[in-house]
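Inspection log for the structure reproduced underneath, given as structure tokens.
The other protein chains are all here in position, but one chain of the complex has been omitted.
And then subunit A:
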Amino acid sequence: MKSQYDLELIEKYLDNALSAKEVEEVNQRLAEDDEFRRCVDQSRLMIHGIRRNARMQLRRKLDEIEESLIETDETKEAKIISLTHSRILVSIAAAVTLLIISTLLIINLPETPQNLYVQYYQPYRNIVTANVRGELQELSKYELAFTAYDSGNYELATNLFKELLAKEATATYLFYLANSYLALEKNTQAAKYFEQVIHLNEDFVDQAKWYLALIALNEKNIEEAKSLLKELKTSGYRSEEVTEILTKL
């Protein structure tokens, strides 16, 4: 066991905090005292261990981000695959329909509400932050959330918007959180937050109604969809599309 004096001396030496006199002492000890030299080496390794361990923690943090990003990529791929499958089904269905039409004359098949949803649904574009491509500007969770949203990392975006909401409940955060959920096809959660946007009655009220109407269509809740669309007709938001859907229903 080293004396307290030695340990303090070694630590100051490794932290570059020695006085000129102490430097002289350490140099002499290093040249003559094997035990002292070994203790210095071990202490240095201790510091390296602390650093390497901290670096590993940072790596794990990056891995966590990476995992959430990869998951989102996979969800996207899965969607593309299922979309391709449904496209094939759609074309088969179309061919069959055509056959029926050509043999049984024209039957006007009504559009299903879900089809209307697919036809009209699009995630709301980010109108809040400029597309961050250039130099790193204000570095905040706020921008990070929108960066994730813009790049389609909706899992990460939901987490970040929720964190932001915990600090401040704004219509903007609620609206984009709802949109992130909708993009992940978590309609119940999406609807809950769109309703809160409307309840707050600040920004994005019409937009929230539009998406709630689409969710209602997707869930075959025609009456609710109609009532929301009629409200939108009065306000004039997306008037063309609103009228189109109303006539199709």
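As a working rule, contacts are C-beta pairs under 8 Å (C-beta built on N, C-alpha and C of every residue); 3 or more make two chains touch, one makes a residue touch a chain; residues count from 1.
Everything below uses one rule, namely that contacts and distances are computed from a predicted model.
Per its UniProt record, the hidden chain corresponds to "Sigma-70 family RNA polymerase sigma factor" from the list "Cytochrome c1", "Fe-S cluster assembly ATPase SufC", "NitT/TauT family transport system ATP-binding protein" or "Sigma-70 family RNA polymerase sigma factor".
Within the whole complex, the absent chain has one touching residue among A:Val23, A:Leu45 or A:Ile222, and that is A:Leu45. Looking at A:Asn27, A:Ser91 or A:Ser151, the residue that reaches the missing chain in the full complex is A:Ser151.
Of the candidate positions A:Leu69, A:Leu165, A:Leu184 or A:Leu200, contact with the hidden chain is made by A:Leu69. For subunit A, the residues in touch with the chain missing from this view are 2, 7-8, 11, 38-39, 42-43, 45-59, 61-63, 65-66, 69, 132, 135-141, 143-144, 147-148, 151, 153, 156.
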